[in-house]
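Excluded from the complex is one protein chain; the other protein chains are retained at their positions.
In order of appearance the chains are A, B and C, and numbering begins at 1 in each one.
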Amino acid sequence: MTNFLRKGRLKPLERNVLSYTSSLKSDLPLFNHVIKINHAHVLMMIEQKIIDSTHGTMLLKALDSIKKNNIDSSHEDIHMYVEEEVTKRVGSIVGGNLHIAKSRNDQVSTAIRMELREKLIRLISSIIELQSSMNSLAEKHTKTIFPGYTHLQPAQPVTFCHYLISYIDSFGRDIQRLQNAYHGVNLSPMGACALATTSFKINRNRVSNLLGFDDLLENSIDAVSSRDFLLETMAALTVLAINISQIAEDLIIWSSLDFGLIELPDDFASTSSIMPQKKNPDVIEVIRSRMANILGNFLSCATAIRTLPSSYNLDVQETTPILWSSLDTIEKAIQMLSNLFPKLKINNEAMNKPHFNLITSTELANILTRKYGIPFRTSHKIIGTLCRYIIENSLTVTNVTPALLSKIIAEVSGHQLTININDIKSALEPTNFIEAHAVIGGPSPIEAKRMLESRRQRMDALTNWLTTVKKKLAEADRQLKTSKIHYFPK
Amino acid sequence: MTNFLRKGRLKPLERNVLSYTSSLKSDLPLFNHVIKINHAHVLMMIEQKIIDSTHGTMLLKALDSIKKNNIDSSHEDIHMYVEEEVTKRVGSIVGGNLHIAKSRNDQVSTAIRMELREKLIRLISSIIELQSSMNSLAEKHTKTIFPGYTHLQPAQPVTFCHYLISYIDSFGRDIQRLQNAYHGVNLSPMGACALATTSFKINRNRVSNLLGFDDLLENSIDAVSSRDFLLETMAALTVLAINISQIAEDLIIWSSLDFGLIELPDDFASTSSIMPQKKNPDVIEVIRSRMANILGNFLSCATAIRTLPSSYNLDVQETTPILWSSLDTIEKAIQMLSNLFPKLKINNEAMNKPHFNLITSTELANILTRKYGIPFRTSHKIIGTLCRYIIENSLTVTNVTPALLSKIIAEVSGHQLTININDIKSALEPTNFIEAHAVIGGPSPIEAKRMLESRRQRMDALTNWLTTVKKKLAEADRQLKTSKIHYFPK
Amino acid sequence: MTNFLRKGRLKPLERNVLSYTSSLKSDLPLFNHVIKINHAHVLMMIEQKIIDSTHGTMLLKALDSIKKNNIDSSHEDIHMYVEEEVTKRVGSIVGGNLHIAKSRNDQVSTAIRMELREKLIRLISSIIELQSSMNSLAEKHTKTIFPGYTHLQPAQPVTFCHYLISYIDSFGRDIQRLQNAYHGVNLSPMGACALATTSFKINRNRVSNLLGFDDLLENSIDAVSSRDFLLETMAALTVLAINISQIAEDLIIWSSLDFGLIELPDDFASTSSIMPQKKNPDVIEVIRSRMANILGNFLSCATAIRTLPSSYNLDVQETTPILWSSLDTIEKAIQMLSNLFPKLKINNEAMNKPHFNLITSTELANILTRKYGIPFRTSHKIIGTLCRYIIENSLTVTNVTPALLSKIIAEVSGHQLTININDIKSALEPTNFIEAHAVIGGPSPIEAKRMLESRRQRMDALTNWLTTVKKKLAEADRQLKTSKIHYFPK
Partner (left out) sequence: MTNFLRKGRLKPLERNVLSYTSSLKSDLPLFNHVIKINHAHVLMMIEQKIIDSTHGTMLLKALDSIKKNNIDSSHEDIHMYVEEEVTKRVGSIVGGNLHIAKSRNDQVSTAIRMELREKLIRLISSIIELQSSMNSLAEKHTKTIFPGYTHLQPAQPVTFCHYLISYIDSFGRDIQRLQNAYHGVNLSPMGACALATTSFKINRNRVSNLLGFDDLLENSIDAVSSRDFLLETMAALTVLAINISQIAEDLIIWSSLDFGLIELPDDFASTSSIMPQKKNPDVIEVIRSRMANILGNFLSCATAIRTLPSSYNLDVQETTPILWSSLDTIEKAIQMLSNLFPKLKINNEAMNKPHFNLITSTELANILTRKYGIPFRTSHKIIGTLCRYIIENSLTVTNVTPALLSKIIAEVSGHQLTININDIKSALEPTNFIEAHAVIGGPSPIEAKRMLESRRQRMDALTNWLTTVKKKLAEADRQLKTSKIHYFPK
């Protein structure tokens, strides 16, 4: 192991203690960022005349030559690894100045933010893809009648498209939350150093710009100790995970043979080792279960951070791998769903099942009110009595005649009234129901088309946002490279 | 008990079952909103000619006459209570039409959002007040040296002001999150009805405007089933609670006699029933503990919602009182802190304690590098060795002479070098340290003043935002009232 | 407000601060216990000659005369309230010695334990009642065929009784966990005082015995600071809550019209405000949702306690009301279920639904192996192929002829084999299936009866345990009363 930092103040560390606290393994995704941070920092130090350009150039080149793949495990973290490697290449006179005016505390937070912003961009992109795959499916099902449930009991007919739009919309809000998180993430702590900035005349804005940040995380204590960007991200992931869980729940219930509303593709299901007839929704169950981990991970981090005293404590190191794990888990689930939706089969026969019999009864009540002037609450009671009568006598809506309805109206309200047979038929027909529900946000096919079109536009707008954000980061990268090459001999 | 809704479809409910599921008690904060929703809905129905204006006027007046205070407990919820009371007043012919084209499902979600937006406004306002109380305290302490810690070990001197700004800034981000949540909350579900909108020709935008919403929550399934607005709010409260917990932790540790950096006011402390010398930080401990409940509450709700199938399920009813409880708990904690900060006493002697002895040693290393050209990593090792020497020989920084330093420099680096006594003295003096750390976001008094001024401006901007938001709601209220009175006979 | 304790060391408290930290409201359930603790403590002090018997008798009588109902809210907690009331009655010379050799720290923990043990006894008793109600229902359904599901897909037939036994058994383990918790709860902290015991010559065992404890919680720091008894209880409640949630989930899914396996009694359901046909499982949904709170409550407390430094901190005060709330929530849910089960209607027709068609196919594979010597994995493949054939050709098991089977056997395994028609019929008949599954723990009616009988015996044994435990507490109460009266003048 290495005692790079300890030679002065402390006696050497035992190997098992080092391996207990080392973050090297979970630091690996940060490698490129740490190199860039050091590049930007060195460039700024040259410009601010904190180090001379000869030494600076040597540092820049040494940083360029470090490779990620052969890191030996005897380092505290990626930050010390990079400094040691630089020092090996350029000697301790030059390399010894790489760490002027910075500290691991600001560098750690900066590197995590750089990795996180990339992962957020990728995640948002995945969600848009999933929305798009749902949108395409929805376009095929604007007229596919599907039972709407409340309390898992048949409520009113909608379309399968209408369900899909409700998912697309909730994912839209998830994206909004991830964008909000992005703005909190993309702030630069560099220059905060240990917690009190530095007495060297650094230029924090220059480093921030070279690394593509939108702004500084100004106060230096705040800059090194705050982890609300991590918690906000994980909270947004938690809400997203709950949305995904609910979709998984729907898919599992709907594809149960008892519901029989949809059929999962064979390649997303498995059979039993003993029961030959089984087709189990394995993939969806795994998705559902892993979404619970996102919630658990949030708790781990929130609890770990909750009572830390101000400024940097090593406890926060342990929250980073949990963040990566949550992001990875969510992204994989979204990819699975993106692949699944196009293959989903809707069972068009399902609406014929006898228990959907009474699903349009609200509309019958509405017609009593709208056309026959019965107060709605009375209509509700009349049709409720009708429903009970139908159920208790094992009838179906096809048995609803004007005579029967008149009898029940008289019983419930004391009024004599004859309802036109066509009104009854029309009210009870799901297709009519759907078309009649044509207000904004309703399930009618015409409104569905309008909604799908507007969602497609939102996706385009989001894709544009992503392009802008990525361009800004690419431009900073280009700047960093150009500035660096400027010092290299031709 | 009442069987208002059940007379048709179901047999009566037992009293204990009713009292088990009734949400009436936790619905009380929603009363005014439910009245307003009904007002807006009736107005829209008149305008859309769904009901005639005579009946409509009777409904509007009846709604006006219902009082919150004498609700008897035999109702399922506030929504049925209001409908029943209206019906009592105007009879079932007129009253029976109040519920045309709406459902409890959309009305519940609408009313919760109306209450929540008010509570969010009040909460943001409280946080600004707390920031302001901290800002005022900070202005008095721009030069008060205070130990900066990392890992609960003395790190570098900062000022007490600098700590306070770090808190103000983290609260600033909390406010941002609550504003984001506000935008997701202030959307109108009305018109979604049970889950499929309605066949009546309603005007969803009109109701939304009369109730002060920014927009519709469009898709009707989404409108009744989504609770991400609640989870997003509670997640924001959780991050806020963690910020508060960390401040509580600081105050408890700093006011321990061993730290002795601050003293809590007597009226925020209590003594022991047995140990006469005790002064315990009771209030802060209670704050710290209650902040854990905010996290637990979030998890209760997240877990309750996680695997609900699409659309409305009664499970979500149970999340609402938890939301109110979290908001109340947070607000009280913030008020306590707002009262506490102005009374906080800083112990100016604390920095004289011998263990702060080495707290400026980073600056000594910096000077070796900056003035004497020693590579920073070598300076770090030299001063680390010096620190160990001082500790092992029970010395203090006053014992650091040029001779001692030269001896250690020689030992560590092999170089002969004499450090000027004034450089040593200057480096080790905390006041110099603070002033030298003058980069953006650093603890120097000048930078502190700039930061405090900019925070003050941000608070003003937030207060303006609040004013605008409140004006919009007040304007909608005025509109609702005017539109209503329009139908009343002079 | 009262400044009973503060007159020496600290300045008075503000009213709003007092009301913020006062635990008086949530202390009310502790009132009787606090009186008993003081009785026991005074008796012990008389016996140990720490106070004389005249003063002691005055204290005992004064304690007897305090009533719970008129507590004014200006007290820190129930402990100070009782001491003040005693002092009011007997003056400060005598009353001033009530608190010799004890502290709130030990008294709080003792009183919570006394209340908790009673609540645990009551809860265990409720669970036994629920088990008993399920056992009675199960006895009626030992032959009622019911679909067994895995992955929510039909798997194999069982009986409804078999399901109920699985619930009874999981509740049995919940009871075991609550009994384990009881043993950790029923330990006496009294005598630990603030955290270091006392220099008075007290007799901790005497107090412990008079209060019905099984033993001392010995080490005095441990005695005042440990809250693992609370966490262990809440963890046991959490696992219990998850068992209840799973039952709720089953009931909601099984009573959906699509599953249609059971029907909930009308008085546990409600209808919709708009959809007249609806019958919603409201009570079960509320149960399911509230069980999530038990988990959230556990996390609140675990988080609050996690990083407290050793010994007493006021944070723990806030965990007590959460404990009471969880116990109350669980108990009510169990009572609801106890009332529900006897009214549950099983739909005997449900097994006739076409999609249960292939539910016995495992047995057909078993018979191929057992009677015809086909290796099981080959049988599994043969019947799997048969199932796919049936599904793809929209057939049912009634179409399975020896000829069809022979054809598939030949296809899959290359063998010529004729299966007897009676073997096919017998394998596919659910009643045969159930009877053939007669190993220990299986669904056969004979085994069911044996299991039900053995569960009944376990319930009796548990009831006996409860009786013993309650007797011990009653005996301690009797002892306390006798010892007290001994000092009272005839």
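Methods note: contacts are C-beta pairs under 8 Å (C-beta built on N, C-alpha and C of every residue); 3 or more make two chains touch, one makes a residue touch a chain.
Small disclaimer: the values here were computed from a predicted structure and weren't measured.
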- Query: Looking at the whole complex, which of C:Glu218, C:Asp328, C:Asp460 or C:Glu475 touches the chain that is not displayed?
  - Reply: C:Glu218
- Note on the structure: Which of C:Ile382, C:Met459 or C:Leu480 touches the missing chain? It is C:Ile382
- Message: Of the residues B:Ser65, B:Gln153 or B:Thr418, I need the one that contacts the missing chain.
- Response: B:Gln153
- Item | Options C:Asn209, C:Thr362 or C:Ser483, residue touching the unrepresented chain | C:Thr362
- Out of C:Asn16, C:Thr54, C:Ser73 or C:Ser310, which is the one that touches the chain we can't see? C:Ser310
- Interface residues of chain A (partner: the chain not displayed): 5-6, 8-14, 16-17, 20-21, 76, 79-80, 83, 99, 102-104, 193-194, 266-280, 282-283, 285-286, 288-290, 292-293, 295-301, 303-304, 313-319, 322, 332, 336, 339
- Message: For review purposes, identify every residue of chain C that touches the missing chain, sorted by number.
- Response: 5, 7-10, 83, 87, 92-100, 105, 148-152, 155-158, 162-163, 165-166, 169-170, 173-174, 176-177, 180, 184, 191-192, 194-202, 204-205, 216-226, 228, 231-232, 235-236, 238-239, 241-243, 245-246, 248-250, 253, 288, 291-292, 295, 299, 302-303, 305-314, 362-363, 366, 369-370, 374-385, 387-388, 412, 433, 436-437, 439-443, 451
- Provide the residue numbers of chain B that touch the chain removed from this figure. 150-156, 252-253, 256-260, 271-282, 285, 299, 303, 306-307, 353, 355-356, 358-359, 361-362, 365, 379-384, 386-387
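Operating definition for what follows: only the chains that are shown with their structure count from here on.
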- Note on the structure: Maximum distance between Cα centroids and chain B occurs for chain C
- Approximately how many whole Å separate the CA-defined centres of chain A and chain C? 36
- Query: Rounded to the nearest whole Å, what is the centre-to-centre distance of chain A and chain B, using the mean of the C-alpha atoms as each centre?
  - Reply: 23
- Query: What parts of chain C, by residue number, touch at least two of the other chains?
  - Reply: 271-280, 282, 285, 299, 303
